[in-house]
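With one protein chain removed, the remaining protein chains of the complex are shown where they sit.
Up next, chain A:
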Amino acid sequence: MTLVQVENLTLRFAGRAKPAVDGVSFEIQAGECLALVGESGAGKSLTARALFGLTGRNTEVSARALRIDGHDVTAFTERQWQALRGATVGMVLQDAMVSLDPLRRIGDEIAEPIHIHARRRGLARGAPAGVAERVIELLRQVGVPDPEARRGSYPHELSGGLRQRALIASALAADPALIVADEPTTALDVIVQEQILRLLGDAKAAGRGLLLISHDLGVVSRLADRVAVMKDGAIVETGPAAALVSAPTHPYTRTLVDALPDRRPADPAARPNGTAGPAADVKTVPRPDGTPVLTVTGVGKTYGTAGRQRRALHNVSLTVRPGETLGIVGESGSGKSTLARIALGLLPPDEGDVLLHGKPWSSIPERLRRSRRATIQLIHQNPTAAFDPRFTVADIVGEGVTERGRTARRARITELLRQVGLDEDFLTRRPHHMSGGQRQRVAIARALAPRPALLICDEPVSALDVSIQAQILDLLADLQHETGVAMLFITHSLSVVRRISHRVAIMKDGHILEEGPTAAVFAAPRHPYARQLLAASLLPVP
């Protein structure tokens, strides 16, 4: 049965000539999953909102046909839409931390669609009978342990995975025939991502239609029956998932497929700019004779006061040598960021020692550290938050430049911009006039300005679109080749770490479970958790 039939859907913001969604057509059958894939701004989410009549006030929506579960919704009134929302179509958004009302208990959020639609159908004015049981049943269905107690929790009290499960439960509550999931796993770690995809797969197996929206072709291709690739508001290619990934026809689809980190050409010569640098298996060999830039020995860290303690790091040891990248992978809460802060000398370890170039680093007072601070530089996940929005690019990069004199400084800033692939036009731009990728390039230029020996990269590409991710990873590898800088690369993405790292360390609950050369770890992980992690990122969803 055809659940959704969209024909020539066009959506325009008032006062704009160019439509944001331009002649999109697709169908979804019951029990089928269609994926909409494309980069941010491609019109995916707007297309999804059109199925809810929630495109906002200042939009004009037109379609030759827009049928949902047998209803022609093109002329629907707001009241008719309200009857449809939740009961026929359910929505799951990205990051339940902000997609669930932070002031309400998850049980109330899950019960909400049940109450709304019971009231609309004119059933009992009070609470319909058995709602509490239904909520518990839903929580159990989405795999939340101890549902009787958990329904009284607030979103911030749950882990990212449990929150997302609760959000899915709230979308399922009024038993809709179609689930629209807009980037449902983007904020999650690989293993949790896998679990959430499975859960959505269960909904599909139960006969619901599924519209899955993502910027990550790798994620959707594991669950989707068909994939539609969107670019600039239009669908450029549609086809069965497997066929589309193995033999993309449209050039844009091809760039998306190529950008899948596992599929990047391993041979540097095959890369577009032809520069040397590490690819899927890394070619640059660290100088074995170099003294380690960073030596971390037996570091432990505990947060909290007596009674409510949480151990963030247990006996962590690692070294980073010049010209080498050590990747640290782990889920959120595994201690990665604490490790980064200790390495930066921003947080004193409770046990153990950190040496920089073989000299004491963590044990000395800040006064003595300050003169050597330029040796370690940090690249954040979100450069927008790390820039003063009033600064120009020249100001931002200039902060780290050590040269004296106007001409020398300017020359150095221009050179740094050139190194990160930006021309002189960018000197006077401000952060909000740049794309995410360009901003991250500026952040890299600023980090390189004082000629550091070590770059600490904390999820530097997680906020970027896949094709931009690949460019930034290439850039980092090229810069390492050029300058010999060492990198401590923190990420939750296995495919990213595989592309960039010479060695990889897998972290969980504050422990380093496994450490070794990237190829060896990926080929034959020894620790059970590492095996589980790798399996989650590679296996297709059944």
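Methods note: a contact is a pair of C-beta atoms (placed from the backbone, for glycine too) under 8 Å apart; a residue touches a chain by one contact, two chains touch by 3 or more; residues count from 1.
Assume contacts and distances are computed from a predicted model.
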item: Options "Formylmethanofuran dehydrogenase subunit C", "Lipoprotein", "Peptide/nickel transport system permease protein" or "Branched-chain amino acid ABC transporter": UniProt name of the undisplayed chain; value: "Peptide/nickel transport system permease protein"
item: Residue of A:Glu7, A:Asp22, A:Asp95 or A:Asp258 in touch with the missing chain, whole complex considered; value: A:Asp95
item: Sole contact to the chain not displayed, among A:Arg12, A:Lys44, A:His117 or A:Arg439; value: A:His117
item: Chain not shown: contacting residue from A:Pro19, A:Gly43 or A:Gly86; value: A:Gly86
item: Residues from chain A at the interface with the omitted partner, ascending; value: 52, 54, 78, 82-87, 89-91, 93-95, 98-104, 109, 112-113, 116-117, 120, 154, 156-157, 167, 170-171, 173-174
